[in-house]
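Take a look at the structure below.
A single protein chain has been removed from this complex, and every other one stays in its place.
And then chain A:
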Amino acid sequence: MSVLLQQLANGVVQGALIALIALGYTMVYGIIQLINFAHGEVFMVASYGGLATFTLLPEDLQKSPAVALPLMFVGGIVVAVVVAVIMERFAYRPLRNAPRLAPLITALGVSVFLQEAVRVFYPNAKSNLPYPKVFPEGNLTLGPVNVSWTGVLLVGLSIGLAVILQTYINKSRMGRAMRATAQDPDTAKLMGVNPNRVIVLTFVFGAVLAGVAGIMYGGYLNNINIDMGFQTGIFAFTAAVLGGVGSIRGAVIGAFIIGLIKTVAGQYMPGGTQYDYVWIFVVLILVLVFRPQGLFGEPERVRA
């Protein structure tokens, strides 16, 4: 029993990380029907951005977590946002009216580009880099369950930001513009919405969340490498599909489902941890067979 509870807790933490990234996939898809495969790389770049910020800090500031940690968040998020905005402006916007396949391939290209750029230009990025120890040390112990404070912080941030995002999109004026653009960009334009602004803002939101995820990943796992974006990105993409691409709630719930399947199946299913990925994709396939639009997605509309 205590093992099950511990594995559930592990799954929630993993799910929280995936959720932060999955939101970026799902929002961009919701607005421009683009699977932004480079989004995992935005997350990776943010992690390196945070590390670079820390490295550039004067030594006395490095020793004070209360200053260094927020600055790392700022650094990581700024890098992520800049990369995402440049990416949108120069890689995706020129292809806005091209066949859907073109931006998709471009996204894959941007992904490889970012990964290689970090590998070549970031010092020592060819191998794993240790992350600075500015995160809260120690564990939260609740009976048999043990979760590091960084893990707790990660879950809190993930759920908190998802709720804020959902509220913003449902309640604010800009959120209404986003929903309008998602439904029909041309009509939205006639109603005075500037689709370019809305789309850039969507990318910025996604990048901010990926930035938070990037820093928390480093803090939670102590190491970063250039493959992390691809690995985690695949899970996030799967979470978005599982929950229904385009749905905020779906992405978050899908992410937690994936985290939980990974840890619980690793514990109890035959084959153990070696086969934990298998069960994730078995569930994905089953869901897509019976609900092709995902758990919370809307059936695909035919666009004029």
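The definition used in the following text is that a residue touches a chain if its C-beta (ideal position, glycine included) is under 8 Å from a C-beta of that chain, and two chains touch if they have at least 3 such contacts; residues count from 1.
What we mean here is this: contacts and distances are computed from a predicted model.
Peer 1: There's a gap in the complex where one chain should be. From "Sulfite reductase, dissimilatory-type beta subunit", "PadR family transcriptional regulator", "Branched-chain amino acid transport system substrate-binding protein" or "O-phosphoserine sulfhydrylase", what does UniProt name that chain?
Peer 2: The chain we cannot see is recorded in UniProt as "Branched-chain amino acid transport system substrate-binding protein".
Peer 1: Specify the residue from the set A:Q33, A:Q62, A:N146 or A:Q293 that touches the hidden chain.
Peer 2: A:N146
Peer 1: Quick one: say which of A:T55, A:S172, A:T187 or A:Q231 touches the chain that got left out.
Peer 2: For the chain that is not drawn, the touching residue is A:Q231.
Peer 1: With the missing chain put back, one of A:K63, A:K126, A:K171 or A:R197 would touch it. Which one?
Peer 2: Here the residue in touch with the unshown chain is A:K126.
Peer 1: What residue numbers in chain A mark contact with the hidden partner chain?
Peer 2: Residue positions of chain A that touch the missing chain: 2-3, 6-7, 10-11, 13-14, 17, 119, 126-128, 130, 139, 146, 148, 217, 220-223, 225, 227-228, 231, 262-263, 266-267, 272-274, 276-277.
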